[in-house]
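Note that this complex is displayed minus one protein chain, with the remaining chains in position.
Labels for the chains are A, B and C, by order of writing; each one numbers its residues from 1.
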Amino acid sequence: MNTILSIKPLLAVLVSLLVIPVLVSSSDRPNVRESWIFIAGTITLLIVLSMLPVILDGNQLALTLFEIAPGASIAFRVDGLGMLFAIVAASLYIVTSIYSIGYMRGLKEHGQTRFVSFFALAISATIGAAFSANLLTLYMFYEILSLATYPLVTHHQDTKSMISGRRYLIFILGTSIGLVLPAMIYCYHVTGTLEFSTAGIFSDQLSKPAATVLLLMFVFGFAKAGIMPFHSWLPAAMVAPTPVSALLHAVAVVKVGVFSIIRVMTGIFGVELLSTYNLGVVVMCIASFTILVGSCIALSQDELKRRLAYSTISQLSYIIFGVALLSPQGLLGGIIHIVMHAFGKITLFFCAGAIFVATGKKYVSQMSGLGKKMPFTFTAFFIGALCVIGLPPSGGFYSKWNLILGTLEAEQSIFMLVLLVSSFLNAFYFLPIVYKGFFEKSNEEDENMPVKIREANLCLVIPLIISAIISIVLFFYPTVFVNLIKVGLAI
Amino acid sequence: MNNYPALIVIAPLLAALFAGLAVWIEDRLSYYIAILGLAVSSFSALKVLIQVIESGTIQYKMAGWDAPVGIEYRIDLLNAMVLLLISGIALFNLIASYKNVEQEISDRKGSFYTIYLLFVTGLLGVTATGDLFNLYVLIEITSLTSYAMVALSDKDRGPLASLNYIFIGVIGASFYLLGVGYLYMKTGSLNMMDVADIIASQHDSSTVLVGFILCMIGVWIKMALFPMHVWLPNAYSYSPVAFSRVVAPLMTKVMVYVMIRLMITVFGFEYIFNTLHLSEAVVWLATIAVLAGGVLALAQDNLKKILAYIIVCEIGYMVGGAWLGNQSGMTGAILHLLNDALMTFALFLGLGNMVYMLGKVKLNNLQGLFSRMPWTMTGFVVAAFSIVGVPPTCGFFSKWYLISGAFEAGAYHFAAALIISSLICAILFFKVFEICFFQSSPDLQGQGHGHKFQVMAEAPVSMLIVSNLVSFSLIVVGVFSGTIVKTIILPFLQGI
Amino acid sequence: MKFFGFVVVCLVGGLLLYGTADFPDWGDPDSPASTHLSDIYIEHAFEQTQVPNIVTAILADYRGFDTMFETAVIFCAGLACFLLLRDFKERKERFYRHVPTGVILHVKNSKKALRVGRDFEHIDKDWIPSDLIIKTVCRILIPFIQIYALYVVAHGDFSPGGGFQGGVIFGSSLILLAISYDLKILVRRIKEKVLGICAAAGVLVYVGIAAICMPMGKSFLDYSALEMFVFDPHHVRALGMLGVEIGVGIAVAAVMAIIYINIVSEGRHDEGL
Partner (left out) sequence: MGMTDIIPLIVAKYNYWLFVVLMMIGLYAMIAKNNLIKKLVGMNIFQTAIILFYVSIGYKSGATLPIIQNVHEGHGHAAIHAADYINPLPHVLMLTAIVVSVATFGVAMALAVKIYQRYHTLEEDELRMRLSEK
């Protein structure tokens, strides 16, 4: 494995950062502005993809920017795991930017320049988190992401969004400053380094109780991952415009949280230390709890976006669950679920948004009969649902299959039950919507309405079709991502 | 002969006197004289810093007399850095202040600039000097000028706040003077290095102990360490904004510098940490200061007061860090001295812009500020995040060192206080931001569209450029804090 | 507050007393304070500076840098008083006295001061008839006091005295003028502008003399750099000190007057003690 000095990771981060002044300066020409977003997104994706072959060959790209203290620097390092995450984020950024153009214009939202600027900043931070070489850098981008998404979450600037924004900040900032920061500095204090390495940074400085406390501080501290009881910001943040919910709260923000936990478990503690102290089980219990409770709550939600939010909470814990299995299959299944869930969930959010723009309906109970009027949207919804539930022919099946194999491999077959039960629950809260859409007759009052309901505009429909198609493609060709994980974790 | 060390202090003094003459001849000239004086001072400070980094400590003998007999300037890495900080901030503030001064004290501009320059002279002199008594005289110059300034702005409360400030300030300075007297009693000298050499053999003397305690209490009163902080919030919030922008970031920081200087150069770590065993108590005091400052800030409804209490809280950081008794803690304290000066300056620059445009800065005056003054708020937000400690702004990195110093010393309560205060600051600033972001100001609403179409009313460009430049420097200093530590702070700490 | 004050005072007193336990005896000629630097000054000051008054030598030369800032403090105080109190608004209420009869005219709300002829004089609100004896004695005394002030400044090298003392004496002569006559006389004799310029210029003399040494190739305040400006190079330090003392004297006298005038008239410069 070679480490190659490269400026590309920095460029990938900078592109969407540097486009912000351009966006601001072209705020009165929406078309110019939006084409810049698109260009920035494409360039980011191209830069990310250009690094792919090198990474697949088992190399790493690295760049140290600033050394803050010995062993703690602001540095980038691209490995398989980071690459996987960056590809997901960058490709979905493009899709979402198209979608958000349609959505924001469709609803004539105010402050669009502010919206796209912070959106770009958030993407920049997400890519930065993906390419972080150490915990300090990761923490930095994590915090930037938290703050950059605040104006997105509270975009409507009304009382409701203020309250949600407050909750968002309290949970996200409170946990990261209150738990992660001391834990991180303690790690640094003990070991003198924060570099991620597959062997972990601790040799034998940590006793089991200390390691447990530290691990829990990290797991709960990265509250973006939505581990209960620090999950309630996520449903609250659904007041945001749907593209924000879609990209940030189904993909970027929450996945950064999960990604951070994965990094800490595999790069800071190391699989070996965790299995020696048997800490995987602890995390698994926490994750299982979140999986089951999240799914149950999702069942009872009538507002579509909230149902999706709770579904996200439980699906995120699948990823952590998989990593906590500490077996190769489990790790593979968990991490690849980042990809599968991202595409599946973003399809679902896109559909929710498209339905809202086209019909103004937010609640599941109102959606009877819509499927006939919006066939593309509801078909895509169906595919997205399959992907999240984990049924073939969608990418979700691949990850869940590996997770189940992982439980067997790690000899934790009791936990297999959790996965199965939860998958049933997933099916229960998604499939009825599809059923309603296609097979139930719409309510009387709707028929009386003079406005004819049809598909939303193209800017909304194309992205959701694309992401739905990718969800299916991933079932047949997950190889790239699998290889990236294998390269990244040396399994 | 290399006269730059003297020039750092003398240039603003000369400028002050010429500005004092200009008051009677042509009032407008005083501003340009002030700019010139501070520019020369900043340039000299930069020169000196480069020299010190390259070739080590500079000694400058005033009047040509050798050290213990005469007064010397002893400029090492620490005070070279602080000198540049002071003169730079003073210069930038002067540039930003032109309009504020025109608005607030247009009839007495010349006198204002004169006092301003004298104040800066005092700060620079305190920092540069290697003589204990000279330090006292210069502290008095800074105090006297700030008394005058505090009384100037607010007609109702200003004079009383200032008078109380005088009482407390005099007690503080007198304690310091007494402490120096006690030391003089046992050493017969006033030069810091000389005193340090002599008391090295008198560590068990009760006089030295009392002298030490008196000096520390004096300096703590002057820097407003809780519970000796009562004068600060009033004093800082009633002075004209052009002045509070320089007094708030610098005055307390210079006093922290004096404390560190006394601890390191005069008394020595050996005496403070191994002979006295006071450090635990002081770290507890600092912990309480950090928490109390934050909690008191929460109770305020005026932005100026909020910022003033945040200063009280930040002082706890530095005192605690310096007294942890390990290298990380001291590094953190020194780095935070630099960072906090910049952060506070950036915050007060934003505040100055708001005061200029709004007049009052009670919290409910700030409605809709994000749409009215987006550039000001950009700078302000960055500075606020720096106070909270969000990387990559500089506030995070000094906090980093402070917390790891606290872990090293086993002072977990101090680490906890730092983290809690970060959270409190986050709450504080988001309280402000929520008002600025969600509420629309009643008088500036557009045509029936509510907050969505508010008129932009930004501060003048000169102020905006400075405030955004300083805020940007927070990030630059943040990412280069490793370099600063490596080239300035660590060599300084290892040199002693 | 009283109890709190008592506790604080006792604590501080206790601390200070504890510190005295280790003091050398009062007047002990062998105490560190009386031997370390003190001996150097006493033994070498005259030889090095040609000034027999060691206090002056230290004040204006060895520690001349302190003294410079001390003068700046004075200047600062004067400026602060001016800045805080000076009020350029004219008072609308005026009093005039008909000198031959002693009748007092009270004018309310007049925009401009009336022009007064020979028979009328402009007086203060709390006017008391000035005593002829006091006026006369002061008129005779004031010039002598001022000459004495100059002597104290000039003779500071040889006897107790110097710029501060001389300046204070000079300033008090001005105050005496204001007390014995009234404030307006003083303000009319010496314009505010003159006082202001003197205060700044006095300090400037000090700093200027000190600063000239730098381009002459010596360090700041090193009077020996001034050799080429004086007739008597042997006494160059003494002359340098005299120069700065004069500066100090000017500044102190002017600031004394500024503070006095502003405080007694509450900044209006019209009436007061």
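Heads up, the rule we're going with is that a contact is a pair of C-beta atoms (placed from the backbone, for glycine too) under 8 Å apart; a residue touches a chain by one contact, two chains touch by 3 or more.
The structure presented is a predicted model; accordingly, all values stated were derived computationally and were not measured.
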Visible chains that the absent chain touches, using the contact criterion stated earlier: B, C
Contact with the hidden chain (one of B:Phe18, B:Tyr31, B:Tyr73 or B:Tyr147): B:Tyr147
Touching residue (missing chain; options B:Leu178, B:Met255 or B:Ile272): B:Leu178
Subunit B, residues in touch with the chain not shown (by the definition above): 133, 136-137, 140, 143-144, 147-148, 151, 155-157, 159-160, 162-163, 166-167, 170-171, 174, 177-178, 181, 184-185, 190
Where the missing chain touches subunit C, by residue: 1-2, 4-6, 8-10, 12-13, 16-17, 20, 23, 25-29, 31, 33-35, 37-39, 41-47, 52-55, 58-59, 63, 66-67, 70, 73-74, 76-78, 80-81, 84-85, 158-160, 164, 259, 262-263, 266-267
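Throughout what follows, only the chains that are shown with their structure count from here on.
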Chain whose Cα centroid lies at the greatest distance from that of subunit B: A
Length of the line joining the C-alpha centres of subunit A and subunit C, rounded to whole Å: 74
Intercentroid distance (Cα basis), subunit C paired with subunit B, Å: 32
Subunit A-subunit B separation of Cα centroids, rounded to whole Å: 43
Touch list for subunit A against partner subunit B, complex: 65-69, 72-74, 110-111, 136, 139-140, 143-144, 147, 151, 154, 157-159, 161-162, 165-166, 169, 173-174, 177-178, 181-182, 185-186, 188-189
Of all residues in subunit B, those that touch subunit C in their complex: 1, 3, 6-7, 10, 13-14, 16-18, 20-21, 23-24, 60-65, 68-71, 107-108, 111-112, 114-115, 118, 121-122, 125, 131, 133-134, 137-138, 140-141, 144-145, 147-148, 151-152, 159, 178, 182, 184-190, 198, 205-211, 213-214
Of subunit C, residues touching subunit B in the complex: 15-16, 18-24, 31-38, 40-41, 61-66, 69-70, 72-73, 75-77, 79-80, 82-84, 86, 88, 193, 196-197, 199-201, 203-204, 207-208, 210-211, 214, 217-224
